[in-house]
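Right after this comes chain A.
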Amino acid sequence: MITPTHYMLLSAALFMIGVVGVMVRRNIIIIFMSIELILNAVNINLVAFSSQLHHVVGQVFAIFVIAVAAAEAAVGLGIILAFYRNKETVNIDE
Partner candidate 1 sequence: MGEAIAFYTLAAFILGFAVLVVSTKDTVHSVLFLVLDFLFVAALYVLLSAPFLAVIQILVYAGGIVVLYLFVVMLVNLKRPPEAHQDPRRRSKLGFGLSVAVLLELVAVGLIGVNETGRPVTAAASVMPVSGNTEQVGWLLYTSYLIPFEIASMLLLVAMIGAIVLAKREL
Partner candidate 2 sequence: MIDSFVVPLLKILIVLNATLVGVTYMVLLERKVIAWTQSRLGPMRVGPYGILQPVADAVKLMIKEDITPVRADKWVFTAAPIISMVPALIVYAVIPFGPEVSLFGRRVSLFITDVNVGLLYVVSVASVGVYGIILAGYASNSKYPLLASLRASAQLISYEVAVTLTLVSVILMSGTLSMVGIVNAQYNGNVWFAFVQPVAFVIFFIGGLAETNRAPFDMPEAEQELTGGFHTEYSGMRFALFFLAEYANMIVVASVATTLFFGGWLRPFPNVAFLRFLDLIPSWTWFLLKTFVFLYIFIWVRATLPRYRYDQLMRLGWKVLIPLAIGNLVVTGIVKVLMVMW
């Protein structure tokens, strides 16, 4: 029997992997991708609860999260490009 706890554990693990990515990597693009992983972890939680509660409001919120992620990616990548054009690097410490 798969319970929401399983999904929460999966989500937490994915979240942690994302956090490790943000902490450890220096390539800003990979940091952004780690943030996407974190957002996905949140979505898994939302959808798991939505399925558990038999109410789609969790999915609605997941859609909002995806919209925000899209906005974040657009602006973030714009910043990366602008940054790269000035500094010619994608490492955050240079």
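The candidates were selected such that all candidates are chains of the complex that A comes from, given by their letters.
Just so we're on the same page, a contact is a pair of C-beta atoms (placed from the backbone, for glycine too) under 8 Å apart; a residue touches a chain by one contact, two chains touch by 3 or more; residues count from 1.
Computed from a prediction, not measured in an experiment: that's the story for all the values here.
J.: Which single candidate from 1 or 2 touches chain A in this complex?
T.: In this complex, the candidate that touches chain A is number 1.
J.: Using the touch rule from the top, collect the residues of chain A that touch candidate 1 in their complex.
T.: On the chain A side, the touching residues are 1-7, 9-10, 12-14, 16-21, 23-27, 29-30, 32-34, 36-37, 40, 43-44, 47-48, 50-57, 59-60, 62-64, 66-75, 77-82, 84, 88-91, 93.
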